[in-house]
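The complex appears here minus one protein chain, its other protein chains still in place.
Chains: A and B, in written order; residue numbering restarts at 1 for each.
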Amino acid sequence: MHMPSLATQFLHVLAAGLLLISFAMLAQRRIRRLIVLLAWQGALLSASTLLVAITAHQAHLYYSAALTLALKVIVLPWILMRLMKRLGIAGEVEPLVNVSTLMLVGLALVIFAFGLAQPVSALATTVTRQALGIALAVILLAFLMIIARRKAVTQVIGILALENGLFFAATSATYGMPMVVELGIALDLLVGVFVFGIFFFHIREQFDSLDLHHFESLKEE
Amino acid sequence: MELLLVLATPLTGALLLAFLGAYRRAPEINVITSLATLGFAVLLVLRVIRHGPMMVGDEQFFVDPFNVFLIALTAFVGFTTAVFSRPYMRIEDERGRLTPVRLRLYHSMYQLFMASMLLALSTNNMGLLWVAMEAATLSTVLLVSLYRTRESIEAAWKYFILCGVGIALALFGTILLYVAAEGVLGHEGMRALLWTHLDAVKGQLEPTVVGLAFVFLLVGYGTKVGLAPLHNWLPDAHAEGPTPVSAVLSGLLLNVAMYAVVRCKVLADGAMHSLLPGRMLMAMGLLTTLLAAFFLWRQRDIKRLFGYSSIEHMGIITFAFGMGGPLANFAALLHMTVHSLTKSAIFFTAGHASQVAGTQRIDGIRGLLAVSPTVGWGLMLGTLAILGTPPFGVFASEYLVLTTAMREHPWAIPALLIALAVAFAGIFRHVQPMVFGDTNAKPLPHSPALLPVFVHLALVLMLGLYMPPALARWYRLAAHLIG
Partner (left out) sequence: MIALLRQLAEALLAIALAPLLAGWVAQCRAWLQNRSAPSLLQPYRTLRKLFHKDAVLAEQASPLFRITPYVVFGTMMLAAAIIPSVTTDVPFARVADAIALVGLFATARVFMALAAMDIGTAFGTLGARREMMVGFLAEPALLMVLFNAFLMYGSTALPTVVHDALAFDTHGLLLRPSLAFAGVAFVMVLLAENGRIPIDNPTTHLELTMIHEAMLLEYSARHLALMEWASWLKLFNYACIGFALFAPWGIALHADTASPLLLALALLVLKLTVAGAVLAVIETVSAKLRVFRAPEFLSMAFLLAVLGILVHLLLRS
């Protein structure tokens, strides 16, 4: 059996950790813990980017890792936490039924993602190309989370998790996008979270809750 | 230089309007900025006509016959909408639906939206294209919820989440494209994301990966085009946002998203050496058209009605691009132009019509001809134009699409004809009583700016009767470019 290098192995462990966190987020009912999980996901992402930067000697990935650390581990979770505190919903629990079914659907998605990523992994030249399937799985699981949740906050967390998966896909398959693009994405993300924050207040002002069950007026009759 | 000005003008306008606050003259500044943008866009067009395609800013931006025509169209509709928005938003303001803060947001975001669309159109970098598309979503999402009603917030949320998810798929597609390109172009510099470079080597790209990338890009940007099954956000956002926003969403944003899809299709076509990308576009387009046509019947909200009509037309355009070939592409480009002009004109009149009636509900709007003849005639003519009655330009482009389909894909004809007929009947049965019929509504306090409506409709009429040779040559070049 071929022995991959130690760095690659570490990367694989980090990738597996990302996948695990995705599943944990899918099943997590408490909003506060969900944000903590999101921050952890960002931390793993930053660590893996740093590792790729070191092993592949990609200078711009150092900035990328630092950016991830600042944005996804510190700033975004902090903003979210503050928002939750100001809205007074940090400790809220979201009722989730049928977690087992959700998990099984998630499992099916992972298999699908791995199958889909196979041809791309075969083509990619990076040391981390095997992790692309995991990245795609993280993306699809975030989708599932957005679909399954009925609270505005958790849907937003789902979108952020989605973005984490995309970022991981970029580093694992291509050593990251060019810096200009990455900065643009980061900016969009930051602005997006601000807009979401504004939205939370609007929604609460109009509906007295952040539960999207109330969103029923715009339906096809 | 011209391109830089085209991009910088709306951006400056956005900043200016954001800092000026609730300045009394904000609407005028908005109009002037848009006019300046249009002026620079015209200069750009002239330059491209004279000197051919150009590449600016370390190859990050480029202008070729395909996008220059869309840049001009975007700047033009942006300008006319700004003109229309001045009296329209004034009436809304006086009716207490807005506050100074929100008006400031509106004006500033309007320019920002224009800037991001122009950036999306002119960038050569597939990554920047994505960033600009996302920026376009972000700048409009708060505009959709401008009235802060329950419905508008719900619509904006739906728009945000659906487009956010869609655009995320597009980003994954972009990453995959980068993977495929990196092998050929290397990842030094940024060449592997530049469309012109990709286009040059598209034959060598790995077909499976590009195919996969195209699926993601199609679904992702397709969400913004309003292609089924991810079209849900579109009617809501169009119905609940302020009318100028509906007009630019329908008239411009959908085009820009379409442009992104077509750019990706060109690459996929070249890499996959198969008809698959085109077939996918055709299938999605046809499905979208049919679905939207049937939904048209049951609408009760005038702006929602025309939102669905936009979906239907986007479906036709997608179908035409899917067929490919110079003629179908020509028809699709023409249809993009006339749809953009007609639909924004319709939204202008629909906005005033609902202001006259005090409601957007179709059964609340009656007898427009009696209260405000210009609005009534505008709506009637616009509707006739969008439904493809001769001699309007929409008829010409739909006729071209149908004849091309007849020759190359006869199986699609029944579906297309059914969709067109259903849409015709669906829209007409709603519009007819709104225009004619009795009413006791009062005229508007400020005379509506209906010049844009008639300018748009006149242009559409002209395109139906006579195509200027310069424009025709231009379309042909663009159609040839798309392949």
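The rule is short, and it goes like this: contacts are C-beta pairs under 8 Å (C-beta built on N, C-alpha and C of every residue); 3 or more make two chains touch, one makes a residue touch a chain.
Just so you know, these numbers come straight off a predicted model, no measurement behind them.
Here is the thing to keep in mind: the chain we left out touches A in the whole complex. Across A:120, A:134, A:166 or A:189, the single residue that touches the chain missing here is A:134. The hidden chain makes contact, of the residues A:35, A:76, A:110 or A:212, with A:110. In the full complex, the hidden chain is touched by subunit A at residues 1-4, 6, 9-10, 12-13, 15-17, 19-20, 23, 27, 99-100, 103-104, 106-107, 110-111, 114, 117, 130-131, 133-134.
Here, only the chains that are shown with their structure count from here on.
Subunit A and subunit B have Cα centroids separated by 31 Å. Those residues of subunit A that touch subunit B in the complex are listed here as 116, 119-120, 123-125, 136, 139, 143, 146, 152, 155, 159, 162-163, 166, 169-170, 173-175, 177-178, 180-181, 184-185, 187-188, 191-192, 195-196, 198-199, 202-203, 205-207, 212, 214-215, 217-218, 220-221. Those residues of subunit B that touch subunit A in the shared complex are 60, 125, 127-128, 130-131, 134-135, 138, 141-142, 145, 148-151, 153-158, 160-161, 164-165, 168, 171-172, 174-176, 178-180, 182-183, 187, 189-190, 193, 206, 208-209, 212, 236, 239-240, 295, 298, 300.
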